[in-house]
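Structure record follows, encoded as structure tokens.
Let's look at chain A:
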Amino acid sequence: MAKIKGAIVVDTERCKGCNLCVVACPTDVIALNKLVNGKGFNPAFPENHGACIACMSCSLVCPDMCITVYRYKPQKETV
Partner candidate 1 sequence: MEEIKLMKGNEAFAEAVIREGVDAYFGYPITPQSEVIEYLMLEEPYKRTGMVVLQAESEIGAIHMVYGAAGAGKKAVTSSSSPGISLKQEGISYMAGSELPCVMLNVVRGGPGLGTIQPSQADYFQTVKGGGHGDYKLIVLAPASVQEMADFVEDGFKMAFKYRTPVMLLSDGLIGQMMEKVQLKPQKARLSNEEIREKYGSWATIGHKPEERTIITSLELKSERQEKHNHKLQAKYREIEKKEVRLEKFNCENADYLLVAYGSSARICQKTIQLGKEKGINIGLIRPITLWPFPSDEINKAADKVKGVLSVELSAGQMVDDVRLAVNGKVPVEHYGRFGGMIHSPDEVLEALEKNFIK
Partner candidate 2 sequence: MSENITPEEIIKKGTLVFEKTKLMTDAHLSYCPGCGHGVAHRITMEVLEEMGVGDQAIGIAPVGCSVLAYDFMNIDMQQAAHGRAPAVATGIKRLYPEKYVFTYQGDGDLAAIGTNETIHACNRGENIVIIFVNNGIYGMTGGQMAPTTLEGMVSSTSPYGRDLGMTGHPIKITEMLAMLPGVCYATRHAVHKPGLVRKTKKAIKKAFENQRDKKGTSIIEIVSNCNSGWKMTPVKSNEWLEENMLPVFPLGDIKG
């Protein structure tokens, strides 16, 4: 069975760079950007996006509702 794949979208302007999503991600997808956002925070971004498994850990712990998660089941495509 093909593995579930995921992708996230970070609302960079909402992000406060708290790092909680980085710590929560089991597959080390997320990192903080060196460039700051409009509020002066280093926002999260999916540095290692291909590793995302759509587990939602990041979005669950994000206090600022910055992260949207998408899930994709590869086998669907092959049907």
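Keep this in mind: a residue touches a chain if its C-beta (ideal position, glycine included) is under 8 Å from a C-beta of that chain, and two chains touch if they have at least 3 such contacts; residues count from 1.
With respect to how the candidates were assembled, all candidates are chains of the complex that A comes from, given by their letters.
Everything numeric here is computed off the predicted structure, so don't read it as measured data.
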#### Entry: From 1 or 2, the one in contact with chain A within this complex
2
### Residues of chain A touching candidate 2 in the complex
2-3, 5-9, 13-14, 16-20, 23-24, 41, 46, 49-50, 52, 54-57, 59-65, 67-72, 74-75, 77-78
